[in-house]
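Every protein chain of the complex appears in place save one, which is left out.
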Amino acid sequence: MIQINLEYSFLTPNGKKNLSINTEIPEKEIIGLSGPSGAGKTTFLRILAGLETPERGKIKVGKQVFFDSEKKMNVPPQKRKLGFMFQDYALFPNMNVEQNIDFGRSHKHNPELTHRLLKIMDLQNLRKQRIHQLSGGQKQRVALARALATESSLFLLDEPLSALDLPMRTKLQEEILKIYESLQPTIFFVSHDKDEIHKLSTYILQFNNDKVELLKK
Amino acid sequence: MIQINLEYSFLTPNGKKNLSINTEIPEKEIIGLSGPSGAGKTTFLRILAGLETPERGKIKVGKQVFFDSEKKMNVPPQKRKLGFMFQDYALFPNMNVEQNIDFGRSHKHNPELTHRLLKIMDLQNLRKQRIHQLSGGQKQRVALARALATESSLFLLDEPLSALDLPMRTKLQEEILKIYESLQPTIFFVSHDKDEIHKLSTYILQFNNDKVELLKK
Amino acid sequence: MNSDFLNTLVLTGKLAISTTIILLVISLPIGYWLTYSKFKFKAPIEAFICMPMVLPPTVMGYYLLVAFSPENILGSFLDQYLNTRWAFSFQGILIASILAGLPFMVQPIQNGFSSLPKSYKEASYTLGKSSWVTFYKVLVPNIKSSIITGVALTFAHCIGEFGIVLMVGGNIPGQTRIASIAIYDEVQALNYPAAHQYSLVLFIISFFLLVLIYSINKNFKINTL
Amino acid sequence: MNSDFLNTLVLTGKLAISTTIILLVISLPIGYWLTYSKFKFKAPIEAFICMPMVLPPTVMGYYLLVAFSPENILGSFLDQYLNTRWAFSFQGILIASILAGLPFMVQPIQNGFSSLPKSYKEASYTLGKSSWVTFYKVLVPNIKSSIITGVALTFAHCIGEFGIVLMVGGNIPGQTRIASIAIYDEVQALNYPAAHQYSLVLFIISFFLLVLIYSINKNFKINTL
Partner (left out) sequence: SPKEQKVTIAAAANLRYVLDEIKEQYIKENPEVQLQMIYGSSGTLTQQILNGAPYNLFLSADTKFPESIVKKGMAEGLPINYCYGRLAMWSSSIEVSKGLSILTSPQVKKIAVANPSQAPYGETAVNLLKKLNLYNQIENKIVWGENINQTAQFASSGNAEVGFIALSLALAPQMKEKGKYYVIPENQASPIAQAAVLIKGQENNKQAKIFLNYIISPKCSSLWEKYGYGLANKK
């Protein structure tokens, strides 16, 4: 079970904005995050990853407590064992495509994985290319591959396929489902595409400007 | 008429890659650019804007020659009078939302325009917000507004609506059509969404890995 | 602290502030050019800007004195046509300080420009803005932190600069005797209490000015990152 | 050029290279800390790092001499427990150079770290990498251009540094007489031809080393921007 109770607020020029989420989600599911621009989807993923600290609340994933404001517990991102894909990719310009994906790999002994991911993402030919020499969609695929390379049990994917053409998008949806079937991780992903959410997710976390709801599909 | 004959090649770690485009497109149309990731859509827009220089060829928009390799002519981007929206936004971090849009405005005497665009993009409340305090979709709308603020006769929009939720996306498609009707500019836009291309464009420029075709809708 | 030292401090401040402002104004275009120009031999030019640093300051000062001398081209031109002499004058030490401080300002600024994403410049150009508008509205405001580094280094260096100024300025009270020379004088004359006192005053004033400069930077960062 | 000056050049190179390497090693963590620490009083610490600059080098050198003297705490500790003396020794001028060069290395490096997007660090953390791996595999490689600036400034400054070294090192041939002091000596002796010749040699060598340093930077930029 993933237990989430949190209060978070950002200071904006027009005063405080509040994000309050209270829900329980079973583990090993694919949860689609959906909602209008600026509703807090990215912020929620960042909180799960430990990049933002809620004001109050508790976050527990399985047996591991990530955050507990009462016990003043806050596990740092490095220890949360997850794979995060950033909405704006956050690739490392000092590394080429392959090195970026390699950097995500947590197991030293598995160079095979990088090759498999390069193949899945159709990036074999761009293996040695520098990040600034990639197109938008190519960057997005590298970022996705880097997150998947962690082989963790929790993936947080922020609009993983938004910059891809339909055939590629459909293909990668299948691949994500394959990974889900083989590793059984929990996957949170943000998407603005109804069909995609429908196809991939087992739960939907619907962000609205005032509240956040969990819907079973 | 927009006359495009160009040869462009990028050096990649696996050798040269060629982009060759020869076509004529009527002015004052909306041209949807579509095709797989890495096919050269962004590169094509950058060439039109004067940010990349083709190896050979000629680009003529109406009566203005933008580029002519034989006459060694190459009009710099500043003089091409267009509005370019970058795929990765390229907003200025030293300015807030309103200042970014204002910066795009070419007419000093028209502060009204900024307000109208803020309203269209549903960004009034975020007027004074800094760029790093925006969500992905909010950034995308600022970038679109900044490009539209130029009120030029040629807009180059690189995936303008890809990070937006469906209601907002639909609304902004309408707004783009309204602007098209009132100003009669030529608009090139990139999209991976079949429906969007269908709804907005009058011509489709289809990028495939080997060739680029113009389709009349 | 006697009034002589006060005058000296005022003069030091005047020199350091003038040098810093002038260097800022000339280093922004130099740094811009060094970053964006497609000129092939930029590395030699960058190296050349650092060259005043590799000579000992007194020797650098000596060469400047030779250049300023009415017996030589520059000096005789100044003397005859402009009726001015740079040796032993405020102009002279100002020019010496500017030369000595150039790398400390140009280097961080150039580094700042070159770490900006090139899309800033491109975006501004495609919005129809001139290079000049792009420069002062987009590029310069986004390298504030590098500018602060340059200003702090230049300012601090200018306060402590001494060999060149002593040589070119001739240690004239009220005209070219800056604080670092006054302190040096006291140490040389074995007047340690006075030297310590002066050092402390210089130290404290510089310290607070630098804290001020750095705080500006900190505020800026909070606003953008 | 006689063999004395050759020895002097070798010593100068040894000092400048040691200083630059040591400063690089200590400035990377200092710059990292100054950028990322949430400590409130960073501006004063940044200002403090610049303080050795605002005192005239000879005076700074004088204070170091006093500190190194066996009559004082540091000096007597070194003397009794480590059986070494820093005044008038290579260690002494090395420490003096490091102190004098610190701001030229720390400043650009700090500036480099703070202009990196914070997402690099965040991305590395969320991939489960430690701060240390993040530091040396992600952050440091992405501020190469700032590091080059720091290295060039420090190196050039160290070659020309002279007041502090003269004071602390005492101009002893083969041990503490570096090139800048040798040139100063010749100028003082009014031996201009020798001074010019030495200056030229120092100039040319430094120039080529700096061109080399800057070319590395240029190559790096071509690869990433």
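Per-chain residue numbering starts at 1, and chain names A, B, C and D are given in the order in which the chains are listed.
Following the convention adopted for this analysis, a contact is a pair of C-beta atoms (placed from the backbone, for glycine too) under 8 Å apart; a residue touches a chain by one contact, two chains touch by 3 or more.
No experiment lies behind these values; they were computed from the predicted model shown.
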item	value
Partner chains on view for the chain not depicted	C, D
Of C:Asn7, C:Ser69 or C:Gln91, the one touching the omitted chain in the full complex	C:Ser69
Absent-chain contact - pick from D:Leu23, D:Met60, D:Leu99 or D:Val187	D:Val187
Touch with the omitted chain, as defined above, among D:Ser18, D:Ser69 or D:Ser215	D:Ser69
Candidates D:Ile17, D:Ile172 or D:Ile204 - the one touching the absent chain	D:Ile172
Where the missing chain touches chain D, by residue	58, 62, 65-66, 68-70, 85, 87-88, 166-167, 170-173, 185, 187-192
Chain C residues touching the omitted chain (full complex)	58, 62, 65-66, 68-72, 75, 85, 87-88, 166-167, 169-172, 177, 184-185, 187-191
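Methods note: only the chains that are shown with their structure count from here on.
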item	value
From chain B, the most remote chain by mean C-alpha position	D
Dominant chain pairing [most C-beta pairs in contact]	C-D
Gap in Å, rounded to a whole number, between the CA centres of chain C and chain A	49
Distance between the centres, which are taken as Cα means, of chain D and chain A, whole angstrom	44
Rounded Å distance between chain A and chain B, as computed from the means of their C-alpha atoms	29
Per-residue overlap in chain D, given as positions that touch at least 2 other chains	225
Junction residues of chain B, two or more chains touched	88
Topology of the chain contact graph, where touching chains are joined (line, ring, star, complete, other)	ring
Touching residues on chain A, where the partner in the complex is chain B	10, 12-14, 34-38, 41-43, 87-88, 96, 125-129, 133-138, 140-141, 158-159, 162-169, 192, 194
Partner chain B, residues of chain C touching it in the complex	117, 119-120, 122-131, 137-138, 141-142, 144, 223-225
List of chain A residues in touch with chain D within their complex	49-51, 76-78, 80-84, 86, 88, 90-94, 103-104, 106, 130, 132, 146-147, 150, 152, 156
